[in-house]
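Missing here is one protein chain; the remaining ones are kept as they sit in the complex.
Moving on to chain A:
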Amino acid sequence: MTTIQHISTGRRIKDRIVQGLVYLAFALAVVPLVSVLWLVISNGLARFDLTFLTHSMRGIGARDVGGGAYHAIIGTLEQVLLSSLISVPIGLLTAIYLVEYGNGGRLSRAISFFVDVMTGIPSVVAGLFVLAFWILFLGMPYSGFAGAMALSILMMPTVVRSAEEMLRLVPDDLREASYALGVAKWRTILKVVLPTAFTGIVTGVMLAVARVAGETAPLLLTVFFTDSINNDPFTGPQMGLPLYVFDQAARPNDTAIDRAWTGALTLILIVMLLNLVARLIAWWRSPARR
């Protein structure tokens, strides 16, 4: 006990320096977040009014004041809803396959691997695929639905991964108890496994929705632009909120740049709200899982 050596000064200084660097790295990572949020809020509030939320850009030039993003908000909501309707059933069923039926076979390993790879597909490639397949090959028009298809390709792997994780958390005891009562496997999945994992799956879906709601590139190639309100996602070009920001930001006039910032603020509010609700559901649910 008496001969414990002190840590030499050199080693202690090195330890302190690294600690300082690690803290600095974290601070450096937070700076852009604060800066982005600050700029979006301070610049976006200038035009964040009722006119912006209830009017479209029809008949309004880049230099005119006024105008709004109503058409873009409607477009984004419809496109995101449609893409969820496509990707959630496929994604959820794939997750059920991987957890309940796959048994680590060759097909399930292949699917699992390519779902991982699919998360890395650039969003612009998803847009190009829908452009090549739906618009150029099948000769369909630009529409909100085409954009929804591109977004659903980006959503699917996220939905699969989060749903798979939640289904694996369901204790096998529950499944076995159900089988012991003579319940068929598919009814067990439908009545026991899915309800148990439900909130977790909802959280995952909402995070996936938040991720695609801000995607611009796929919309650019499939939805095209319009300044007017188009409530029908199946015919004719629509607008999306991210696309609106991109469109306005590319114009050199201050009035247009202001609209871009306010569009960005609206977009960030929608995305953050989705994130927050998802986290709240997860948090509210988490003690019950244990």
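Please note the rule applied: a contact is a pair of C-beta atoms (placed from the backbone, for glycine too) under 8 Å apart; a residue touches a chain by one contact, two chains touch by 3 or more; residues count from 1.
Here, contacts and distances are computed from a predicted model.
Asker: Under which of the names "RNA polymerase", "Phosphate transport system permease protein", "N-methylglutamate synthase subunit C" or "PTS EIIA type-2 domain-containing protein" is the non-displayed chain listed in UniProt?
Answerer: Of the names offered in "RNA polymerase", "Phosphate transport system permease protein", "N-methylglutamate synthase subunit C" or "PTS EIIA type-2 domain-containing protein", the absent chain's UniProt record gives "Phosphate transport system permease protein".
Asker: Sort through A:M57, A:L220 or A:M239 and give me the one touching the missing partner chain.
Answerer: A:L220
Asker: Given that one chain is not shown, which residue among A:V65, A:L107, A:L169 or A:L280 touches it?
Answerer: The missing chain is touched by A:L107.
Asker: By the contact criterion defined above, which parts of chain A meet the unshown chain? Give residue numbers in ascending order.
Answerer: Listed in rising order, the touching residues are 5, 7, 11-12, 14-15, 18-19, 21-26, 28-30, 32-33, 35-36, 39-40, 43, 86, 89-94, 96-98, 100-102, 107-108, 110-111, 113-126, 128-129, 131-133, 136-137, 149, 153, 156-157, 160, 179, 182-187, 189-190, 210-211, 213-217, 220-221, 242, 245-246, 249-250, 257, 260-261, 264, 267-268, 271-272, 275, 279.
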